[in-house]
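Heads up, one of the protein chains got dropped from this complex, but the rest are sitting where they should.
When the chains are written out, they are named A and B in that same order, and each has its own residue count from 1.
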Amino acid sequence: MKKALMFLMLMFAGLSLSACKKDDYVISFYWWGTSDRNIATYQVINLFNEKYPEYKVKGSSAPWGGYLSTLQNRLKRGTEEDIFQVNYNWIYQMYGIDYFMDLNELGLDFSKYPEAEHVPLTVKGKVLALSASETGYILYLNKEVYDDAGITEIPKTWDDLVECGKIISQNTPGKYAIGRLDAQQVAIIIFSYLAQKTGKNVISADNKLNFSAEELEDGFRLIERLRNNGVLIPNNSQDTHNEGFSNPHWTTHQNYGGILTWNTAISEYENTLPKGSELITAGFPQLKEGDKLGMYKKVSMAFAVSKRVEKSDLKKQAVKTFLEFITTDSEAVRILGVDRGVPSHEDAYRILESSENPDFKQTNEWLGHEIVQEYYDHQLSLGQNLYIHPYYEHDAFRKVYEEPIEKFLNGNITVKQVVNIIIRDFDKELAKVME
Amino acid sequence: MVGEKKWLPYVLLIPWVIGFLLFKLYPFVNSFIMSLFQERGRTVTFIGFEHYRTLFDTGFREGREFLNSLKVTFIYVFITVPLILVVSLLIAQLLAQKIKGVGFFRTAFYIPTLLGANVAIVFLWRYIFETEGLINHFLALFGIERVPFLGKPAGAMASIILLRVWQFGSTMLIFLNALKNVPETLYEAAMIDGANRFQRFRHVTLPLITPIILFNGVMRLIECFQAFNGPHLITQGGPENSTRVINLLIYETAFQRGNLNLGSAMSWILFIIIMFFTILIFRSSRYWVYYEE
Partner (left out) sequence: MDARIRRMKVKYALKETVKYAVIIFFAFFMLYPLIWIIGASLNEGAKGSVLFWPEKFTLEGWRNAFKAPGWGSPEGYSLFRALWNTLQYVIPQVLFMTFTTLITAYVVSRFRFKGRKIVFALIIGTLLMPNTIFRIPMYAFWKSPAIASLWENSALPFMPYLPLWAGSLFAVNSFSVFMYIQFFRTIPRDLDEAAMLDGANRMQVLFHVLMPILKPVIITVSLLLFISAYNDYQGPLIYLGSDDTYPLSLVLPMLKVDSTNTYASVYARSIVSVLVLIIVFFSAQKYFVGSDADAAIKG
């Protein structure tokens, strides 16, 4: 039986191999997105195919929901697309060193990107993905909620935010200055706040937790303060919508006045608000007004290329042309807009900057981006490195801090308990994941 | 038989044989073999029973997750299966008597099963159990304080149990069929002996349908141990892993995190557990199942 199976498999393998070579001018491109990004990307692909008839790009989109597992398993079996969109940390989580092509071999012009941009995407000297944009956490506010409560000034510090929370819950009971945040968002608040106080990245250079129990407790006390004063809902179990942007309290009832999220992801939240709503970019709350601290950043998403492209010069040409097209062709860049964030590529950035209709500089992505870069550069000048650690968002590792924080947010464990759990497991799990 | 070719049964069975070897035996053996290896990037190493040891060790995160999923699954199975059996038997008994519009009612009771994992059901179910949802709306009418069902482990579990019990249609149809096969004469004899409705049910109906109860019970047990849709779509395993049933954990481990080997080890443990309970029920059946022969 086994022999028969082997024979069958060899036969099929032979058939499939023979079907391989002739189509190297065709490259496949796989990405995730919601309808806006998909529509734009398909339009750009059509445009490329028109302008470069010697190549053909076949695009396929997928919703976020199955993307990671599909990509991961295609990589394992060698059936991944030629170009695929990745999150920054997947280079490590998915063993990019084994599966992604070294982009140095494509002949792309990396001088068009900021110097340090691709360092986190480089492993053992190989650049494993092309950065689309950088991103950082920004506070966005629902104008209507704040107007209704009579607030006219954007909160700039944590104290301001608490004040807003008090005013909103007094004047418009049932509404919140922010609303519901999930475990990851709360984690970012705590680690950013602690960075503002201590200048330390949550993960140290030797891959250990950089905060003591007292410091962590301080961070959680901030969260308690926000929950006690109408900024955050007092208990997450009263609202179990895990997805912020489809939460009826955000979209239909508009009880939640704000959201803290990556500036590249803000369109998800804008899209589900009723027409006529407005989101305002509110920077990131500080300890003292005028500070520019506590800003983590990372490459938001990048384009990785399959290792199989290495073997074919024609494919390499096609891939290079396409990647350059989406970052330098003015029509393509304008169609793609800021949906994948504000592009890090110089040319793309200038194209969008000079565009007057639509005016990308007024989008919430752009405004958030400026703040992220400004604050991060300021921190660099102070010697602070708040770049997101490559394993911080690793699927298995992140549960180490997200699960206890979720328990805390549901009111099931105390501050001391959650801090103990994190301290107990953090270094151990990180070491395990990184081996 | 005159003229019957001896090889006919064997030839006709070839598809089934191929199916058995390729789709049952091969994966069965292979999943065990896979569970003995570990993959990191492109390197595959043999680690023997390491995965199994990890899964039962609370010192490891995987072990804690797995044991929690086992506990959660047991709770789900041993509440849902009896509930389904009781409810579907009750309704089947009612429908078995002369009812006008039996076809309409049969479709009506089957509609929940047809709706399956439909996303609209997901929204509806969340709405029912939400803090400002249907149940709390009623509680508020009586002045009872709102309960955040989906935010509490017991409430979330209740929501997925209710979803599965609501879909009792297929079990009910099997009971209905069995009830229809109980000979009228037995009921008439019992009535002559003065038995009332409950006594007739208890002494005539129940014993005769025990084989079907056994069948339904075993089939539901096996199915409920592998529940996936409800926990995945409605509660996503939460809150805090209180509805992360074992099949959901296997899905996340094998397909989302890409660890097919650890997932295979989990599947094997699940298999052994299911087999254990199935055999247990069958063994016990000689004490309560009445076979008419």
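Rule of thumb we're sticking to: a contact is a pair of C-beta atoms (placed from the backbone, for glycine too) under 8 Å apart; a residue touches a chain by one contact, two chains touch by 3 or more.
All values reported here derive from a predicted model rather than from experimental measurement.
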Hidden partner chain, touching residue among B:80, B:171 or B:264: B:264
Contact with the hidden chain (one of A:271, A:354, A:385 or A:414): A:271
Residue of B:44, B:86 or B:117 touching the missing chain in the full complex: B:117
Contact footprint on chain A, counting only the chain that is left out: 9-10, 12-13, 15-16, 19, 30, 33-39, 42-43, 46, 60-66, 69-71, 73-74, 76-79, 243, 245-246, 248, 251-253, 268, 271-272, 274
Touching residues (missing chain, whole complex) on chain B: 1-4, 6, 8-10, 12-13, 15-16, 18-20, 22-24, 26-28, 30-31, 34, 91, 94-95, 97, 99, 103, 105-124, 127, 132, 134, 137, 166, 170, 173, 176-177, 180-181, 218, 222, 225-226, 228-229, 232-233, 247, 250-251, 254-255, 260, 263-264, 267-268, 270-271, 274-275, 278
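One rule holds for everything that comes next: only the chains that are shown with their structure count from here on.
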Inter-centroid spacing, chain B versus chain A (mean Cα positions, whole Å): 38
Touching residues (chain side chain A, partner chain B) in the complex: 1, 5, 68-69, 72-73, 76, 94-95, 97-99, 235-242, 395-396, 399-400, 403, 406-407, 410, 412, 425, 429
Chain A partner contacts - residues on chain B that touch it in the complex: 21-22, 39-42, 61, 126, 130-131, 146, 148, 150-152, 156, 235-236, 238-241, 255-258
